[in-house]
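Handing you this structure, nothing more for now.
With one protein chain held back, the other chains of the complex are shown just where they sit.
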Amino acid sequence: MVKTTVPRDEYMMQGHVACQGCGATIAMRYVLKALGDNTIMTIPACCWAVIPGVWPQHSLKVPLLYTAFEVTGAALSGIEAALKAKGQDDEINVLGFAGDGGTADIGLQALSGMAERGTNALYVMYDNEAYMNTGIQRSGSTPFGAWTTTTPVGKKKEWKTEFKKSVAEIMVAHRIPYVATASIAFPEDLYAKVQKAKSIKGPKFIQIFSSCPTGWKHSPDITVEVARKAVLSHMFPLYEVENGVYKISQKPKPIPVKEYLKLQGRFRYLDEEAIEKIQEHVDREWELLLKKEEFTQSL
Amino acid sequence: MRDKPYKPKTWKELPYATITDVPSTFNNTGTWRTVKPVIDYDKCISCMICWKFCPDVAISIVPNPKEGAKFDEVPKIDYFFCKGCGICAHECPVKAIDMVQEESK
Partner (left out) sequence: MKLTLTGNQSNAWGVKLARVQVVAAYPITPQTTIVEELAEFAANGELDTQYIKVESEHSAMAAVIAAENTGVRTYTASSSHGLALMHEMLHWAAGARLPIVMGAVNRAMGPPWNIWADHTDTISQRDTGWMQFYVESNQEVLDTIIQAYKVAESKDVMLPAMAIEDAFILSHTVETVEIPDQELVDEFLPPYDPPEYLNPKDPKGFGSLVMPDFYMEFRYLMYKAQEAARKRIREVTKEYAEIFGRDYHGLVEEYRTEDADVVMVGAGTMISTARDVVDKLRSEGHKIGLVKLRVFRPFPYEEIQEIAKRVEVMGVMDRSFTHGYGGAMFNEVKAAVYNTDARPKMKNYLIGIGGRDVTAKMLEDTFRNALKVREHGLDEEIMWVDLKGGE
């Protein structure tokens, strides 16, 4: 038998209706590989509310509660409470799988509530950096410089003028036992992080960088390459925070952010000045992350 | 889950709530494809990177039909599902996958 770097079991079925080259499906595939089928999942409005298929179709080997846009955190608390009432809370994993809009913006309150209440569940934010299911509108998680349909650049060059909100850091501030970032380009790391989250009791949060050919305007074949270069350029660092202690998962010698940006149509309007601004921001954030890692080691 | 697709004709055949129980594996998403990945098994090193990154779970690991080959297992593309995104070809470290234009039938 050929050795694979991740287990062969699949819990995401074929025939789902995601776009060609969808990063969010790779995220789902590996999250479920790590959690297994003894899991109850909830998904709010987002791409993944459509990907499983139109009624009566289902493309996941776990039970799925579809719910409203802003309530993933509350739904997790509800599922957990019901499992406690049935005495099944120790055996069944509870998973929320939500997009960046449903997490960073409209669902932030319920997520905060779920974390503060100590709900024993894993919240996965698959981050494709805009409201993709409604057709590429900017979210709080859209990076500086990106074209979206609500930051349409135009003659006035009005791309997204604010930097990406760090939901992972917001979750660290909730003092929950486990926060991590992961990427579809590094499935082994993603798998290991979900496995670790599974072993920890309490609220867990993992933000998975999931490239989107449709919204980012790149060809579908480079989905993984784009995600990889986000990590290699320090645009999206991979790290975990266990009980407040930071651990950077990999510290690549950075490639220029330009190498990442130029792959995507959403950044094609950027001038040198804007690219320089992004580079400075990314360098500063990376320094900050290194300091956090250093500073929290003694905790 | 049901073992075959389910096409109700009237409201009387519906479940009381919108509960989904037909596996998506009846969906022929292969019809979306305009370019088709073709594996050159002479080049393939069975690293399974294509399998690993397939967003559609359209690549499976199967016993190598070639007797006495170097690898006992090889990746196999299921064209019923493959949407032709090309990630497999792009990620292949030995360029063993070609993207071939689909022809009209």
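Read from first to last, the chains carry the letters A and B; within each, the first residue is number 1.
The working rule: contacts are C-beta pairs under 8 Å (C-beta built on N, C-alpha and C of every residue); 3 or more make two chains touch, one makes a residue touch a chain.
What you see is a predicted model; the values in this text were computed from it and never measured.
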Residue numbers in subunit A that touch the chain omitted from display: 37-40, 42, 49-50, 52-58, 60-68, 70-71, 73-79, 81-86, 92, 109-110, 112-113, 116-117
Residues belonging to subunit B that touch the chain removed from view: 1, 8, 10-11, 14-21
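Assume only the chains that are shown with their structure count from here on.
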Subunit A-subunit B separation of Cα centroids, rounded to whole Å: 25
Subunit B residues within the subunit A interface of the complex: 1-2, 6, 18-29, 32, 46, 48, 51-53, 55-58, 61, 71-73, 78, 80-81, 83-87, 89-91, 99
Touching residues (chain side subunit A, partner subunit B) in the complex: 1-2, 4-6, 8, 10, 12-18, 20-23, 25-26, 29, 52-53, 55-59, 64, 184, 187, 213, 219-225
